[in-house]
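As structure tokens, the structure follows; a few thoughts come after it.
Of the protein chains in this complex, all but one are displayed in their positions.
After this line comes chain A, so read on.
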């Protein structure tokens, strides 16, 4: 089980309380697909991903980004129980979706950059540390049932 200090929990919660999940999720997923275009491979059914503008405006990308970050919010609410919170998701990503777990790491880092751009100087190095730990734990939880 991951140990979270009181400070880490507070830093995570205080940032999360100010996050617009729909906007932030959409932006993070769009940036993933733009900055690392090979990640588009799992989104063949999403329609037009031919340019950054197309990706940013794509309603399926926006909806899926919101879905992903909403799910991420479950981890934030259950820091001491992330493995249990994500009981079904690992199998889904491995067996149904066939997503390379490296993508979880990439999306986690993109999310951090999005947070940095939204919170600017408030996203201190200490804040980043807590969030890097969180995205790492989430990525690990999603990847642990791969076979």
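The working rule: contacts are C-beta pairs under 8 Å (C-beta built on N, C-alpha and C of every residue); 3 or more make two chains touch, one makes a residue touch a chain; residues count from 1.
Please note the rule applied: contacts and distances are computed from a predicted model.
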item: UniProt protein name of the chain not shown, from "AP-3 complex subunit sigma-2 isoform X2", "AP-1 complex subunit gamma", "ALKB8 protein" or "Hemoglobin subunit pi"; value: "Hemoglobin subunit pi"
item: Per the touch definition above, residue among A:94, A:112 or A:138 touching the missing chain; value: A:112
item: Residues belonging to chain A that touch the chain removed from view; value: 27, 30-31, 34-35, 52, 55-56, 109, 112-114, 116-121, 123, 125-126, 128-129, 132
